[in-house]
Structure formats: C-alpha cells, structure tokens
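Note that one protein chain is taken out, while the other chains of the complex remain in position.
Per-chain residue numbering starts at 1, and chain names A, B and C are given in the order in which the chains are listed.
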C-alpha cells in the first residue's frame, strides 16, 4: 500500500502531518509518539524576533472545539534554527517551518534565513493568524497581498512554499488563486475561524486577547467545504485540516481534495493520534481495495 | 424585572425569539410550547413563489452542530399570508416574517405584500441563505448590494426591517454598516456558516445540495465575535443568535451586545428551550441584581 | 397530544450482539401512543451527539404506563442509549408522526418485518389482534438469535414465518416474496404492513401491487425537529412529484399507493 505523497515537492512518508502551534517544536510529545514517524511536523509559528505572546487566559474550550489566542509566542527564528532544528534533524523528523511576518519584507527575510538550512522540508506561510494584531490577519484576506507575500518568499528560497489560508474570508477560491499566482507550491487550509467567548460571571471576554481562533471538530464542516471548493478551481495540492480527530474525518478530507492532512487540536485529545489515524486509513484502504492514498484524493467530486 | 426590549421598533415581551426555519410557521411545536409566550416567532423563510426545496438528504449532524440544506422550501408568500398568518394572529403570536428574494425587486415586492398585514411585527431579510443557488448568498456578501436591498425594502414598508447577516464574509462590520446605511432598523446575526460533510462509504457529499449551512453550538464563538465587533461599530440593535442552547449561552450574547437573542437548532434539542431559557435568565438577573435586561446588553465591552 | 417527558428507565439490556430492548415508564406519553408512531429521544445531556434520535414504539402497555423500545446500536446516539441504567431518566418527546391505520373491521393481515424493522410491527400486531384481525408475520433476520420479537408475536396469537440469512431457523434466505411464495399462495391476505430496508419493502410493494393488496410501510430519514418544523426529513414520495413529503409529519407510515420506493 502506497501512503507516500508529494505535497508540492515535499515527499512525505505518509500523508498525516501535525499542525503548527499544536505540536510545539516536535519533541514535547516525544514521550508519547515518535515524531520521525509522522508524515510531517509543522513546528510552532516563528517570527523574526522573539515574541512573548498574549496575556492569559489564552485558551478556552467551546462546544466540540477550542479557542486559542497564543499570540505567536516564540523565541524568534534564530533560536529556532540554533536550538530546535538540530535536535529535529538528528531525529530525522520531516520538518515544515511555519513563519509569520509583520510585513512582506519580514516574510522574505525569514525565508532567506531558512534557505539552505538542512532539515527543513518546506515552509508554511502563516498569513492568517487571527491573534496577532500588527500584521498577520490582513495578509490573508486580500488576494493581491497574498500573491505578493508568496511571490516575495518564493524569490528567496528554493524550498516548497505553502501558504496557510484563513477561512475568515468571503471568497476562499479568490485567495487560493492569488496564492497560486504568486507561485505557491501547495496550499494549507484551514487556519482557525475567528471567535470569542464571554465569562458571564466576570461579565467580560474570557480570553486575555478578547478574540481567538476557533479550532477542533466544530470547524470541520467549514474546512471541508473550503477545501472542496478550492480543489475544483485551483491546481495545487492541498494540506487539509480543521477538526480532524479520527481516521473517518481524515478520509473526508482526502475525498474532498486534500493530498495530505494535518492534525491540530486532535493532538491534545490524543497525542498518538497522527499514527493511530494512519492505521485507520490503512484499514479502510485495505477493506475498500485502494492501493494508493492518491486514489482517494478528490474522489467525492466524481 | 423588566424583560421587554425594543428591537428597532418592535416591542418584544421578552428578548428570546425563535429563529427562522427552525420553528416552522409557529404552530408545529404548539403541543410543547405556547408560541404566543415566546418573544418573537420568526417564521420559515418565504419566497415570492412556492419552492419545493432541495433534494435530500437535507440535514446532517456534525460535532456540536448540524448542516442543513433545506433550499428554502416554502409555499410562497401568498399561501403564507392566506393560510398561516391568520392562525398566528388569532393566537396573538409576535410574528416576524423572513423573506428571501432572487433580486432586489423581489425583496421590495414581498415587502410591499407584507405592508399593512395585521399580525406582522417586522420583517427579517434573509440575504444570507447559503443553500439557494440563484440569489441569496451573493446579496449578503457585498456591502453595496446589502445597502440597496435594505433601502429598496424600506421604501415599501413601514414595518421594522432587520437584515440577517451572513457570517461568511471577510468584514462583517462593513456589511453591517452598509445595512445601517440602507436604513435597517436592527440587525439579525448570524445566519449559518457554509459547510459540508462527506459520506466515506458512498464517497460523496452527504447533502443532496453538496453544501449546507452549519448551525448549533459549534458556531457560537463565531457568532459572539461578530456581534461583539458590530456592537462596537454600528449603532443598531442586534438580534443575536448562533448556537444558543441554554441561558448561559444567551447571556453571553447579551453581554456581547445583543438586544434580543434567537434560538434555532436549540429548538430541535429542546422544544421548550425558548421559555426555559428565559427562566434561567431571570434567575441570573435576580442573583446578580439586574432589574432590566437592557443593563446586560454590551456589558462585556466595559 | 404529544408531550415532553422524563421517562424512568425500568430496564435496558443487550439481547444479542448490538440489539437492545429498553423499557420505560412514561405515564404521560403512553396515553397517546398508536402503532407506527415514534419517540424522539435525547440520548445524552451533552452536545455530542446534539440531536434527538427517533425510535419506534416497539411495545406499549397502557395500563402499566410502559413503553418498550427495540434498538440497534449503530452509532454514537444508540451507543449512549445502551449505556443508560435502570432508574435513570430518558428525555423523550412524543409520540410523533402518523402511525399505521388500523382496519375498521377484522382482516387477514400480512406483516413483513426485516431486522429491527420489526420494531414498529409488534405493537401494531398487538393492536390488530385486539381488533380481531388474523396475522401472518414474515420475520427476516440474519441469525435466529436476532428474533427478539418472536415470543411476543406468538404470545398474541400471530402465525409467524421465519427467514434467516444463515439458515439457522426457518427458511434460508432474504425476506423477499419468492422465498414465501408457497406459504403466501395458501393465504388470502387483505392488507400488508411492512418495515425494514427500503429495497426489501420495494419488492413487497411490487408483490402487493400484483396481488391487488393495499398496504402501508414505515420509512426512515435523518431527523432534526421531528414535528415538521425544520423540513429536514424530506423525500419525494414519487420521483416525479414536484414537492417533498416530511417523514416525521406526513409519515413515517405511508400508504403503498402514495409511494415509489427505491
């Protein structure tokens, strides 16, 4: 059975990745799951300079989902390259970096810093983080800006570039087409939906940042629709995710048009999910007589 | 304790309404709950001509939510006025009509047919139904069109007009401002999020219409955020809903800025919810020393 | 008038594999029950699953205020039901829907129930017998252990013919007319009732048409409201119809001549 996939030039040993921000720098969960067995580990979003992140509370559970407003806490790209990457390289983890910038120039600069770094398989562009006030969200909602960010990054690197699209837009296809236009090698979708919660005892927003990003099973239907739409109109492989917590969910994403899937919130529920889910996929393929995962991709469009 | 509210000129005996499409024509649930005791019954979306609706399956459960693609099945506005309205009037139900058109002219024509009809307290404009292919969704996603629809309807009627906003937009505040510009008396938000599901055994979309609208607790964080944002920027009362299934949910909506709330999917779980929830609100108000529901509106912004 | 009730669970136990019978005490609801109607049940107080689940009235004892349900565990909702214990409360709404019509005078009736499709037919059988009708029940299952209603059917005096897929009891094969042609040719059937997989019911519809027998069947569809308010459980009674019927309100029982089955 062939589980390898080619995600815009990144060869993955299997089509299940773990999503940025939900799996730290790849080793936090190492007592529970071997990160080198996972299709790809997309590490925590990195910025040019260190960021302390948002004040708490940063997370809150909602029906079949959760809100987060981490605010891109991270030690900056240099620390990432110096301290975290070598350990991941040593373990031969398939690493996709995830970067967020405050300007097109910052994205390009980070891409150039990643260029030539051994152990990085590709770059995911977070142009859709709803928790960062300066920069971030606006990039992901205007097609022309998306095109420019992608093009600027592509100019600095030979690594596959995967913009991660925000679902908080009127026309996801327009954004995806713009990313393709800018030279994207694949698309990652979806990031979190904007949301909030209110503490009725304190009579104020729960999150320190007021607004946060909604993830988890609650958003799965939204993710599937956007992927289904983009698959029809845009000729790029899709890394699909949003609410996957079991292999049935993952199969829905493949059938909607995802070449690979990513697990975010699901890791919190079950840290072994990425590999357990793979077993479920294999079993389904066996029972249904599929020999390659690629046969499943987009099959629901027939 | 004062539970009455003024929703853009509609006097409601209490601030809990039932949402369009989830409570039929107001009498289907009459064995379980007295519709005249509910703050307002927003009846099933009506079109100018009868519509058979979409092929099945039309509904599907998702994590803490559901998808629907009813496709605006309804007998047309004349049958509504002739057969359903009189029965509601007789029972003194506070009725808000919900209309959906294929063109600005159709909206205006329906508004003129509702004008002067005894027993209608206001008109909700469904400019955001994601399940109708011709017309519907596009109206709700372009600010200028929203302004025009609202203005055209306002010209034909003296009834309070409440456009119902789609959450499937990049900038909800822009849409809300446009609606205000067109002369809206209040805003209803939010309608369902676009979504879909796939049946992995049949390897095709579950819904007959492929796409549907996601409702229920899953979308509550999204609804709250949009209402919070619009409350800050737009000076109109808001009829807030999306995922309310208990009084705590409802209180979150008031605190975010809703003047009244609507219950949709929650009716399916508990047909008595609208009134049970009211009791919960009263108890909270008592315990917390509020004497009027209006004191709660927008309190989370302090 | 249907009602919302917290019914006390009297018993709830696995009968075989994934088949369960639950008995509840529902003094309010029980009064209104008619064969073929259903209860709309909340399987848990949480939000997953969110919606109620429809289950047929399997057996009803109005004097004892007891309702029995026969259900198959197929997913989350029914799995949670199976976990409930005697003494707990079950949140039920009902009885809902249009049930089977009972003949005005005694008739010779054929009841065809496949698997859990037997669920709505036992209570029907009971009421038909009370009205003096004679019953031939064709009961099809995979294996004889699934014949949960058999004892009760025989106790009320119905003639039961069995088909099992594995041949463990009765005739061997699926519950389709040819398997019973001999038995049926010896009977003068006046009305047919059926519930089970639609493809099976379609064959019986065809059989009834050929033999000029009227009848009724019970259909299924996903449901949200259960009362005709959401228009979710729609299907076309006949493919060429312009409009849709609602299973929860116009059905779940339909006359054979109203339908074109698939």
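By definition in this document, a contact is a pair of C-beta atoms (placed from the backbone, for glycine too) under 8 Å apart; a residue touches a chain by one contact, two chains touch by 3 or more.
These numbers come from a predicted model, not from an experiment.
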Residue of C:23, C:48, C:146 or C:216 in touch with the missing chain, whole complex considered: C:48
Chain B, residues in touch with the chain not shown (by the definition above): 63-64
Residue ranges of chain A at the interface with the undisplayed chain: 21-24, 28-29, 31-32, 44, 52-53, 55-61, 63-66, 68, 70, 73, 216-217, 245, 265, 267-272
Residues of chain C (touch criterion as defined above) contacting the omitted chain: 44, 46-48, 76
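Rule of thumb we're sticking to: only the chains that are shown with their structure count from here on.
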Pair of chains with maximal C-beta contact number: A-B
Chain of greatest Cα-centre distance to chain A: C
Between chain B and chain A, distance of the C-alpha-averaged centres to the nearest whole Å: 34
Inter-chain centre distance, chain A versus chain C - centres from mean C-alpha coordinates, in Å: 47
Interface hub residues of chain A, defined as touching at least two other chains: 63-64
For chain C, residues contacting two or more additional chains: 47-48
